[in-house]
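With one protein chain held back, the other chains of the complex are shown just where they sit.
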Amino acid sequence: MPNRVHAIFDSVPKALAAQAELLREGFERKAITLLSNEPIHQSEEAGGSRSHIGSFAILGGILGATSAVLLTVITTKRVGVVTGGMPIVSPWAFGIIAFELTMLGAILFSLACMLYESGLGRRGALKNYDSSVSEGKIVIFADCSSDLLVEKAERVLGKG
Amino acid sequence: MEEKVESKKPQWAMVIDLDRCTGCEACVVACHAENNIRIAGEGPAAGGRSVNWIRVERYYEGEYPDIRVKFMPVMCQHCEEAPCEPVCPVYATYHTDEGLNGQVYNRCVGTRYCANNCPYTVRFFNFLDPVWPEPLSKSLNPEVSVRYRGVMEKCTFCIQRIRKGEDKAKDEGREIRDGDVNPACVQSCTARAMTFGNIADPTSEVARLSKSGRASRLMEELGTKPRVTYLSRGD
Partner (left out) sequence: MSKEDVLKSNINSDLLRPVFKTGIGWYITVAISGSLLLAAMGAFGYQLYSGIGVWGLNRPVMWAFDITNFVFWIGISHAGTLISAILRVTGAEWRRPVTRCAEAITVFALMIGAMFPIVHLGRPYLFYWLAPYPNSRGLWPNYRSPLLWDFFAINTYLLGSLIYLYLPLIPDLALVRDKAKGLRHKIYSIASLGWRGTQVQWSRLEKAVGVMAVIIIPVAVSVHTIVSWDFAMTIRPMWHSTIFGPYFVAGAIFSGIAALIMAMAVIRKVFHLEAYLKPIHFNNLGLLLLTMSLLWFYFTFAEYLTSYYGNERVEKAVFQSKISGAYAPLFWAMVVCCFVIPMPILAIKKLRTISGTVAASALIVVGMWLERFLIIVPTLSQPALPFNWGSYRPTWVEITLTAGTFGYFVLLYAVFTKLFPIVAVWEFKEGLTLADHAGSVAEPQRLVAHGD
């Protein structure tokens, strides 16, 4: 059963120092979580996993464009009505719809990817939280896989 | 690119001889009676609410006393490449395979975009529900639908008469020919300035007249390819 040790820090440098020490003590990067009310760009934690938001945006764009082309071409052919002497499939006009749906796909896919990767909107997403974050404090959670690590974490995080 | 609709169906067209037009407006009256066109009343008509599927435009040339008046009956030109059609988001106006510029009242949501893109200003919007004073309300043509507020309307080339003429020709087992179909305006023209028929039939009167040296089409330069041809000496 993993144990969780947490501590509250007043300033970013102190929290970062504690994080570095935990890493030296053999904690995995993923096992340490820093909560803060503004991004800490120097933290190691975020670099741990690569974000796929950009790739998902491109994927969504491609899917959006494809569905736009299919939608416009198939349904217009089904209607098959001539207007203004224009061809049934008018690429110039349909291109605009394709552009908008490309963008829509990119927007929706990057949003979905962001929500998934950051674990937002899930049941119990707010477990392991301390509202002192909102006061500007930095909170560190350390997941410990063994009693030895619990001991180390408690020592580093200054709790006995 | 798609091909144009190849059709064996008649292609309806009209020729108007401006040198014959006297500007009597009988065509306007006949059109009102035939097509259940609303009555606007004097005030609203002055404010641009009158509906005239066909109108006789008057242009004056020169200064009094050396003045000349020109008359030009204008209705929907049934353009082959009609600017009003592609701008409609709901296919309420579209092109029939008989070359008519069709208007489906039930599909119309009333964006009025078609009217804004019509260079001939021949589209009319039903801003309010139509009201006919007695006894005109008792003389509505049962073969033409009454248009309620919120939809666009315009000249149909008397589609109800076209259908009747085509049915008759079909019953008699023959091709359509001159005289089978005459819209109300053509029928009522005292000066016989207007001719209607199938322009795809090279022997028809409209086909012959539209090749006349006096022939021109209204604002031809726009490339709308109107199905109405005007004849004029061009002086």
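Here are a few things to note about the model shown:
Just so it is clear, A and B label the chains in written order, and each chain counts residues from 1 on its own.
The rule is simple: a contact is a pair of C-beta atoms (placed from the backbone, for glycine too) under 8 Å apart; a residue touches a chain by one contact, two chains touch by 3 or more.
No experiment lies behind these values; they were computed from the predicted model shown.
With respect to the full assembly, the chain omitted from this view is in touch with A, B. Within the set A:Val5, A:Leu101, A:Ala142 or A:Val156, the residue that contacts the chain not displayed is A:Leu101. The chain not displayed touches chain A at residues 12, 33-40, 43, 45-46, 48-49, 51, 53-54, 57, 71-72, 75-76, 78-79, 81, 83-84, 86, 90, 93-94, 96-97, 99-101, 103-104, 106-108, 110-111, 113-115, 117-122, 124-126, 128-129, 131, 133-136. Hidden from this view is one chain, which touches chain B at 47-50, 55, 57-59, 74, 83, 86-91, 107-113, 115-117, 119-121, 123-129, 149-152, 219, 222.
To be clear about the criterion, only the chains that are shown with their structure count from here on.
Computed from the mean C-alpha positions, the centre of chain A lies at a distance of 62 Å from the centre of chain B. Only residues 1-2, 4-5, 80-88, 91, 93-95, 225 of chain B touch chain A when the two sit together in their complex. Partner chain B is touched in their complex by these residues of chain A: 79, 81-89, 93.
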